[in-house]
Every structure is written in C-alpha cells, then in structure tokens.
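Sharing a structure below in structure tokens format, with a few things to ask.
Here the complex is missing one protein chain, while the rest keep their positions.
Showing subunit A:
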Amino acid sequence: MPQNEHIELHRKRHGYRLDHHERKRKKESREAHERSHKAKKLIGLKAKLYHKQRHAEKIQMKKTIKMHEQRKTKQKNDDKTPEGAVPAYLLDREGQSRAKVLSNMIKQKRKEKAGKWEVPLPKVRAQGETEVLKVIKTGKRQKKAWKRMVTKVCFVGDGFTRKPPKYERFIRPMGLRFKKAHVTHPELKATFCLPILGVKKNPSSPLYTSLGVITKGTVIEVNVSELGLVTQGGKVIWGKYAQVTNNPENDGCINAVLLV
C-alpha cells in the first residue's frame, strides 16, 4: 500500500467502525427514496435535464431486462439458413444476377439523358428570390437597388474571380462560401468530408444553379476519389452526385447523401 493512503492503512490496521456496514447498507437503501424525492421536487430547466437523462437510463434498463428475458426463452433462429440457399424447385435457375447489373447500367444511362434522377428528397420547398437574394442599396444617396447579395451558402469554383465590384450584380460573400460537404454513403452508413466539385442543379431556380447557391435539395457533385470506387471496366470513379439534406445556412455545414 503506498505511503499516502491513510484511509486504507487505517482500515487495514484497525478495521471498520462497528456500525459501518449497517450504515452503508441503510444509506444505499435510502438512495431510491432520495432519487424519487429529487424527481418530484425539481423544477425548471434542471428538471427537464434530469428527466431526459433519467428517461435514457430507464430505456437502457428496460433493454437489459428484455435481453435477460430473451436468454431464458428459446426462439427460432432465422439466421440458420445460409445466404444463397434456394428451395429445391428453384435449383435450376441461375445467371440472373449478372443480367440485372447490365440492365441497371443501361437504365441509369437512359435516366441521365432524360435528366430525371431518383433522389432521396424528391420535393423541397421552393426558395423565393426575396429569401435567397438580399437587396443592397448603392449610390451616393443609397437609392440604386440593382445589386443583390446571396444570403444562402454557395459554392464558387477554384478559379473564381469576382467581376469588378462596380459591375457585379450578385455578391457572394466569402463567409458563405463552402468547399467541403459531409457526404453520407446510404449503404455503408459512413460519412466522409469530401470536396465539392460543382453545383449540378438547384431545384428552386436555374439562376441559383448558375450562381452556385446551395440550399436543401440541391444536387452537387463531389470528389469521391477518397472512397476508392472502381467501375466494372476498371476505371477509378472520382466524381459522384450527392443531394443536400439540411439547410446549410442554419447549420454552418453542408450535409449530403450520396446518390448511388
């Protein structure tokens, strides 16, 4: 025992108080009463926090109880059948999978030509011009109102240079320019921070697409070379589409879902 552990040393040499164990037991049994008293008497913000925490605890307790109960009962195990197991009357069929893949590729190519995609967010709220563009008054008497400032998050390319300030109509402030997006792969359920290559389509208006405004529902192109995806032919995929799923101007970051 190290030299500084006075409590333990004293316990080793002289033992416990005569009523120590009883007091300890009683204190522990009182804990339930104290907890319930606290739960009843707390008010305000502390009560909210406490009840939230307690709710989470209770859920966990219920789960463990259920788990214990499961162990006692016997259940049919559904995993016993291995993958690819086929009932007897289907044994002759094969070669289906490959055909499906080929036809999927053809379907996708057709869709791209048509300009229609299957996206996770089919419908989004349209953003009006007053919402996205703010009027900036200029001129000696602040009367001219032809300039607009973008109030939403936008993307400008690498080689972007502003037009001369006197003539630029749409101002995209530097504070609102983002280069990276947090892209989630829907099947892997993993999120990566990938650089944006460009804005493909903004559902509200083609003006926004040309400006590079990113709102909820916008389809952007991201650089997926990090993921190391490879085509059937052996080429490395380095660009993929993703759809934005949050309001970037409210959250300060762009969250997107990869369109597989």
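The definition used in the following text is that a contact is a pair of C-beta atoms (placed from the backbone, for glycine too) under 8 Å apart; a residue touches a chain by one contact, two chains touch by 3 or more; residues count from 1.
Operating definition for what follows: contacts and distances are computed from a predicted model.
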Name under which UniProt lists the unshown chain, selected from "ATP synthase subunit b", "AP-2 complex subunit alpha", "superoxide dismutase" or "Nucleolar GTP-binding protein 1": "Nucleolar GTP-binding protein 1"
Absent-chain contact - pick from A:38, A:134, A:162 or A:179: A:134
Residue among A:1, A:18 or A:91 that touches the chain left out of view: A:1
Where the unshown chain meets subunit A, residue by residue: 1-5, 9, 45, 49, 134, 151, 173, 175-176, 247, 249-253
